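All protein chains but one are shown at their positions in the complex.
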Amino acid sequence: MPSIPLETRVALQDQMTEYCYLVDNIGELDPLLDYFTEDAVLDFSAIGLPFMNGRADYRKFYSEVFENMSHHTHYLTNFRIDAYDGDSASTRAYVQGMGRANDGNEVLVHVRYTMDFVREGDQWKCRKYNIYPGMPLPASLDEIHGDR
Amino acid sequence: MPSIPLETRVALQDQMTEYCYLVDNIGELDPLLDYFTEDAVLDFSAIGLPFMNGRADYRKFYSEVFENMSHHTHYLTNFRIDAYDGDSASTRAYVQGMGRANDGNEVLVHVRYTMDFVREGDQWKCRKYNIYPGMPLPASLDEIHGDR
Partner (left out) sequence: MPSIPLETRVALQDQMTEYCYLVDNIGELDPLLDYFTEDAVLDFSAIGLPFMNGRADYRKFYSEVFENMSHHTHYLTNFRIDAYDGDSASTRAYVQGMGRANDGNEVLVHVRYTMDFVREGDQWKCRKYNIYPGMPLPASLDEIHGDR
């Protein structure tokens, strides 16, 4: 694990956790969008979901997700720092993500997140976010989020 | 996230985790009761369980829970600090809680905890504890814990 000041490490862990709060607080879209840099790349293709290049893409995705879902819960564990150089950092975690769509369809995924952060003032903004499968994915993932 | 000394932040996270150990160690009631101030308010009404005002109430609840349950596991993740002012703090976490009753009935809930802590000597005591639903609740929650 790279050398990193403890305060920074905790701030980065909190920032990954913050993503879960933002995406689980269905309805408030702007704070979730502001989690990312304008040009952030969100690559969910490894789990069969979109590759998104910049705000227009990820705004469309999340606004449709929020319209579609009644419940979200993302448990984040196994946090670690992959890289750190003072103004940027790469982090990783395991996530158990579950959701319930308005039509009652339910989804549970076991995935891994990687995030690249860049320091902007006293904040860490995510500029790259990938999701990888941990366990085989359920069919309901595509049914719920597939057609974005 | 409010500014807070790292030692304090970790102590508060440990204290939330400690609740899981105490409630999962079925049988030893007193250490669990001493987790709370005498006048602590435990409000579980958002998940259909009791509102408890002070030790007599929560002693009754937990002693009946311990009589009834053979297994408990509460996974706590997504810890964060909501407020801190030196002698008091408000914290939050996600909890995946599961239990098995002596009659074999099982329950799994996806919930959120908020806790208000007050410093007593070198310890943090919980004086307010709320549970909110994360995902829709199963019927077995009421069957197992409903009639307290």
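Every chain is named by a letter (A and B) in the order it is written, and numbering of its residues begins at 1.
By our rule, a residue touches a chain if its C-beta (ideal position, glycine included) is under 8 Å from a C-beta of that chain, and two chains touch if they have at least 3 such contacts.
Computed from a predicted model, the values in this text were never measured in an experiment.
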item: Candidates A:45, A:78 or A:102 - the one touching the absent chain; value: A:78
item: Absent chain, residues of chain B that touch it; value: 6-7, 10, 14, 17-18, 20-21, 24, 71, 73-77, 96, 98, 100
item: Interface with the unshown chain - residue positions in chain A; value: 1, 6, 9, 75, 77-80, 94, 96, 110, 134-136
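The rule is simple: only the chains that are shown with their structure count from here on.
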item: Chain A and chain B, separation of their C-alpha mean positions in angstrom; value: 27
